[in-house]
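Note that one protein chain of the assembly has been removed; the remaining protein chains are unaltered in position.
Up next is subunit A:
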């Protein structure tokens, strides 16, 4: 029981996502943070208020972290179809190296 529980906790902490999800997460990080930076500068410049720039920038960064860091379900929509587990037959079948059977 304890092991299962620990596994669940570890999975939640690691928050692994699939390959497509990783690409999406990276894209989102760059796009949101970049847009927030530009937006924060222009709003602050228009209002001539540098604290506005600071707070828009920090809020946007928080939004980015919320969007990217947790393993949201849409980051796991393309799970990798791993090969079925090989039934191990000790000593037989062997390993194929460059067309030669080894082992």
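The rule is short, and it goes like this: contacts are C-beta pairs under 8 Å (C-beta built on N, C-alpha and C of every residue); 3 or more make two chains touch, one makes a residue touch a chain; residues count from 1.
The criterion applied here is as follows: contacts and distances are computed from a predicted model.
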UniProt protein name of the chain not shown, from "Exoribonuclease phosphorolytic domain-containing protein", "GPI transamidase component PIG-T", "Cytochrome c oxidase assembly factor 6" or "Signal peptidase subunit 3"
"Signal peptidase subunit 3"
For subunit A, which residues lie in contact with the unshown chain of the complex?
13-17, 21-23, 25-26, 29-30, 33-34, 36-37, 40-41, 44-45, 48-51, 53, 57, 61, 64-65, 68-71
